[in-house]
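For this depiction, one protein chain was excluded, whereas all remaining protein chains were kept in their positions.
Labels run A, B and C following the written order; every chain starts at residue 1.
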Amino acid sequence: MKTTRLEAFSDGVLAIIITIMVLEMKVPHATDLAGLKPVLPVFLSYVLSFIYLGIYWNNHHHLFQATEQVSGGILWANLHLLFWLSLFPFTTGWMGENGFASMPTAVYGFVLVMAAIAYLILERAIIAKEGRDSVLAQAVGRDRKGKLTATFYLSAIPLAFVSPSIACGLYVLAALLWLIPDPRIERKLEDRKE
Amino acid sequence: MKTTRLEAFSDGVLAIIITIMVLEMKVPHATDLAGLKPVLPVFLSYVLSFIYLGIYWNNHHHLFQATEQVSGGILWANLHLLFWLSLFPFTTGWMGENGFASMPTAVYGFVLVMAAIAYLILERAIIAKEGRDSVLAQAVGRDRKGKLTATFYLSAIPLAFVSPSIACGLYVLAALLWLIPDPRIERKLEDRKE
Amino acid sequence: MKTTRLEAFSDGVLAIIITIMVLEMKVPHATDLAGLKPVLPVFLSYVLSFIYLGIYWNNHHHLFQATEQVSGGILWANLHLLFWLSLFPFTTGWMGENGFASMPTAVYGFVLVMAAIAYLILERAIIAKEGRDSVLAQAVGRDRKGKLTATFYLSAIPLAFVSPSIACGLYVLAALLWLIPDPRIERKLEDRKE
Partner (left out) sequence: MKTTRLEAFSDGVLAIIITIMVLEMKVPHATDLAGLKPVLPVFLSYVLSFIYLGIYWNNHHHLFQATEQVSGGILWANLHLLFWLSLFPFTTGWMGENGFASMPTAVYGFVLVMAAIAYLILERAIIAKEGRDSVLAQAVGRDRKGKLTATFYLSAIPLAFVSPSIACGLYVLAALLWLIPDPRIERKLEDRKE
């Protein structure tokens, strides 16, 4: 299977997940600003998940940029990742509609952890096929960033029962870590071009 | 019509079906773990259908890998397959929301049978055009796997009224049969490359 | 603008419209066969609309097969067609959920008429650009089939108030007319290849 079809399918699924999340923002019956008040936490959780899905879409592309052929293992590792990402609308809605209560905030973190693990598995599957000397293997290295943020999500799960704000703070912090471009990867990619 | 557009359209429909199924998992009002309890059977049926759609997407791609041109017959055979697959969110939701009751579990199997038959029809339509000596015809042969799993679904329909667990067991077993890669097809594809 | 992007966007919209229609089939609470009874008319109207959208997707492709460049007029004529097609889930759901009552059946026909007109406008816009001697212009001719079926839908609107069955019969008949391949167009396309 060529990479393009797998990318196109993944793009489709990600695009739909992003847009379906918006359906959790139920149109209020009230027509004043107070009517928007219960929508606010749903909106904030939507913003957070939108950014996460944007990050995954971005990283997903980087992952397959150096990949030529897709094996059965890569294909299912990719579907496994999409599975956990497809649960984002559910956990986002549950967390948002209940004003960031402890259990929904912890479950949100659980799905983040599972998606991060699924991403690491996919990364390993591609490197296993491309070889230890491939551009991807060198650029990613031991993927300390991926493992670090996974630790953030993991810590956030018990912390959500102490204070959901701390857990959410960790989610925001991890997202910021991904948003700031990684100079090492950029450099590797630059090098490759030359 | 070129194969690429048919593939892109099918990918789009499959991606949407997968993601729409998630909407059947209604966000609970409770904020404790007990609130997730009624969601669990819906979640389990979602996992099963997600795997089935992943299998169909994977097989669909294999089917069209060797196809160059699409006739009117192939086009409608493909839409016929997509039609039955588009009923997955409905049957998945019905089975999951009612905790795998007999009738919904049987109807779930009925749609699986119809999708399997639609797939076999599509396979025959492509082979009829590509010729009995084509790679696909040789790789698929008489498609014993396709017919075997179709028998599983068919048996599961009456068995669902004896015990839904047996029917679900058959659905899981058939999915596993598809997940394990078929050495014969892989070999044929390898041969072709050489 | 290249034709490919317009085709990809239209494919996406059509794929989503088809799959969103399924959401009108609400999962019943009952777990026996009687629970499916109220779903049956929704299911039948879904089948009809699925076939219509399949026909439009098929014809849409034929239309753009001979087109190289897209003008602003063609682009908006295409969006105009997609607009009317996007109303299919609404009219399909209204007709199906009310057991093919007169008014919803008439409105279903109205949207069919508008989509047919939008299609004819798009056809004219492309021919205006491609020229009267283009393959499309010759293959389509005066598009008697398109105008004939548009008359069917138009007649069905008042007839729906006499008997919705007659109106539905006309919708099915028009769909069949489109499903049966048109030998003249096929011949033209064959000729072109040679």
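The working rule: a residue touches a chain if its C-beta (ideal position, glycine included) is under 8 Å from a C-beta of that chain, and two chains touch if they have at least 3 such contacts.
Given the structure is predicted, the values throughout are model-derived calculations rather than measurements.
**Q** Could you tell me which of the visible chains the hidden chain touches?
**A** So, taking every chain into account, the missing one touches A, C.
**Q** Return the single residue from A:35, A:141 or A:158 that touches the missing chain.
**A** The one listed residue touching the chain not shown is A:35.
**Q** Which of C:36, C:107, C:120 or C:172 touches the chain that is not shown?
**A** Looking across C:36, C:107, C:120 or C:172, the contact with the absent chain belongs to C:107.
**Q** What is the set of chain A residues that contact the non-displayed chain in the whole complex?
**A** Within chain A, the residues touching the omitted chain are 7-8, 11-12, 14-16, 18-20, 22-23, 25, 27-29, 31-33, 35-36, 47, 50, 54, 57-58, 61, 65, 179, 181, 186.
**Q** Need a quick check: the contact residues on chain C for the chain that isn't drawn.
**A** Touching the chain left out of view, chain C contributes residues 1, 5, 8-9, 12-13, 16-17, 20, 23-24, 72, 75-76, 79, 82-83, 86-87, 89-90, 93-94, 97-98, 101-104, 107.
By definition in this document, only the chains that are shown with their structure count from here on.
**Q** List the groups of chains still linked by touching once chain B is ignored.
**A** The remaining chains, counted without chain B, group as follows: A | C.
**Q** Would you mind reporting the rotation angle for the C-alpha fit of chain B onto chain C, rounded to the nearest 5 degrees?
**A** A turn of 90 degrees brings the C-alpha atoms of chain B onto chain C.
**Q** Quick one: which chain's Cα centre is the longest way from chain C's?
**A** Centre of mass proxy via C-alpha means gives A as farthest from chain C.
**Q** Calculate how many whole Å lie between the centre of chain A and the centre of chain C, each centre taken as the average of the chain's C-alpha atoms.
**A** Using C-alpha averages as centres, the distance is 38 Å.
**Q** Can you give the whole-Å distance between the Cα centres of chain A and chain B?
**A** One centre to the other, that is 27 Å.
**Q** Of all the residues in chain B, which ones touch at least 2 other chains?
**A** In chain B, residues 8, 12, 16, 20, 23 touch at least two other chains, as defined above.
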